[in-house]
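Missing here: one protein chain of the complex. Every other protein chain is in place.
Note that the chains take the letters A and B in the order they are written out, and that residue 1 is the start of every chain.
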Amino acid sequence: MIAFFSRWASLPAFYRRSGRWIPWLWAAAAGLLVVGTLGGLVLAPVDYQQGDAYRILFVHVPSAWMAMFVYMFMAGASASAFIWHVKLAEILARVSAPLGAAFTALALATGSLWGARMWNTWWVWDARLTSVLLLFFLYLGFMALQAAIEDRRRAARAGAVLALVGVVNIPIIHYSVEWWNTLHQGATVSKFDNPSMTWDMLWPLLTMALGFMVYFAAAVLVRARSEILERERHRRWVIDEVAR
Amino acid sequence: MKVSLASAWWAVLRRDLLLSVRRLGELGNPVVFFAAVVSLFPLALGADATLLRSVGPGIVWVGALLATLLSLEGLFRADFEDGSLEQLLLSPHPASVLVSAKILAHWLVTGVPLLLITPLLGVLLNLSPLAQGVLFGGLLLGTPTLSLLGSVAVALTLGLPRGGLLISVLLLPLFAPVLVFGAGAVGSALLEMPVLPYFYMLGAELALAATVVPLATAAALRASLGS
Partner (left out) sequence: MGPVMRGSMSLTDEALLAAVDLACVRGDRLLFEGLSFALAPGTVLKVEGPNGAGKTSLLRILAGLLRPEAGSVLWRGRDIAACAGDYAADRRYIGHQNGLGLALTARENLRVAAALQGIDGGAVSLDAVLEAVGLPQTGNIPAVRLSSGQRRRLALARLLMGQAGVWILDEPLNALDRYGQALVSRLLTDHLMGDGVAVISTHQALTLPAGVRQQMLTLAVA
C-alpha cells in the first residue's frame, strides 16, 4: 500500500500520469458547466420571491463552496507533506492557492452583485460574506508568502505550515463572525435568504458545483505539472521529458 | 532529561527577558505607538464624548492589534542573525517548548506594557469604569493570543525583505476572532448583556493557541532555517 502510494506520488510518475488525464478533465468540466449554466439560466423556474435575480446563486453558491473546499484541499495536502514528507503534496498546496483565491473572489463579486440587485448596496457586512472576505485574506496571505520566498522548497514548506494554521482558524473565524453579526444586527445571520430549493433548481446547482470541481482538478494538475518541471529542472527525467 | 527541560525553558525565558531589559529603549516603542494611534481617532472622528465612548473600545482594540504587529518584527530577528536561533533548534529539547518560552517573554515585554497603559487611554476616550474593566480583561486574555499567532507569522517570514508588511497581511484574518470577541465583550457590557461568554471564547482561543501554536512556530522556524 505504501509502495503504491510512494510510486504514485513520485514526481515523474505523477507528471506522466496526469498528462493523460488533463484533456478528459477539461472536456468534462466544459460539459458540466455548459449544462449547468443552461439549467440555471434557462431551465430553472423563476423564484416567486426574488425573480430572475436569484439565478446568480448558481455561480455564487458553487464558488463559495469551492473557496472552502480548495482551502481544505490545501490543508490536507499540507498535512500530508508534513506527516509523510511527500513533495507532491507540498506542490499541490502551493499551486491550489491562486485557484482558491479566484473562486473566493468570484464568490465575493457575485455576492456583491446579488446584494446590489436586492438591496441596492454593493456590499453588506453579513456573516457569510464577511467570512468569505476573511477567507480571501487567508488566500492572499498564503500567496504573498509564496511570492516573497525565493527558495521553492522553503516556500512550499512555509506554505504548508500557514495552510494548517489557517485551517484551524477557519471554524473559529466563522463562528466569531456569526457572533459578531448577531451582536450588531440581531438574529438573522445571513441576509442572503436562499430560496427554497426545488429539484429544478437543485440539479443545475449541483451540476455547476461538480463542473467547478472538475475544472479545479484540471487546473490544479496543469499548474502542478508546470511547477514540477520548474522545481526539478536539473533532474535527468525532466531534461528527457522536455526534449521529447 | 525531564528536569532539564524545565530548566532549559526557564533559561530561554530568562535569556530573552535579560536581552530585552538590556535594550530598554526599544521597549517603549509599541506603547508609544499604541497611544499615538488611539489619539489619532478623536482627531479624525471629532471629540464628541458620546461618540468616543461608543467607538472607544474598538479603537483601543485595533490600536493594541497594530502595536502588537509592530512589535512582532523583532521577535526572532536578533537571534536569527546571530545564530542563537539555530542553536535552539539544535537542542535535544523539543523546540516547541523552548519557543513557547520566547513567546511568553515577548508578551511580558510587549503585551503587558500595552495592558498597563490601557486605563490611561480609556480615560482619553471617555470610557466608563465598566467598559474599562471589560476592556482590560479582554486584552489580558487576548494579547497573549496575539503574541502566539504573531510568532507563527514572524517565523514564516524570517529573513525576508519587507517581512513586516507580509506579517501584517498574514495575521489580519487570524486576529479577527480575538478582535471580535474582545471588542464584542465591551459592546455587550455596555448593552447590559452577559460578558462571560466572550471571555470564555477568548480563554478557549488562548488555550488552543498556547497548546498548538508553538508546534506550528517551531515547524515554521525549521522551514525558514532549513534554507
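The working rule: a contact is a pair of C-beta atoms (placed from the backbone, for glycine too) under 8 Å apart; a residue touches a chain by one contact, two chains touch by 3 or more.
This structure is a prediction, so every number in the text was calculated from the model and none was measured.
When the full complex is taken into account, the listed residue touching the unshown chain is B:Pro92, out of B:Gly25, B:Gly46 or B:Pro92. The residue from B:Arg15, B:Arg53 or B:Arg77 that touches the chain not shown here is B:Arg15. Residues of chain A that touch the chain left out of the display are 85, 150-153, 231, 233-234. One chain is missing from the display, and on chain B it is touched by residues 1, 3-4, 7-8, 10-12, 15, 18-19, 22-23, 79, 81-84, 86-94, 98, 225-227.
Here is the rule we use: only the chains that are shown with their structure count from here on.
The distance from the centre of chain A to the centre of chain B, each centre being the mean of the chain's C-alpha atoms, comes to 31 Å. In the complex of the two chains, the chain A residues touching chain B come out as 82, 134-135, 137-138, 140-141, 144-145, 148-149, 151, 153-154, 157-158, 160-162, 164-166, 168-169, 172-173, 175-177, 179-180, 183-184. Per the touch definition, chain B reaches chain A in the complex via residues 149, 152, 156-157, 160-163, 166, 169-170, 172-174, 176-177, 180-181, 184, 187-188, 201, 205, 208, 212-213, 216, 219-220, 223-224, 226-227.
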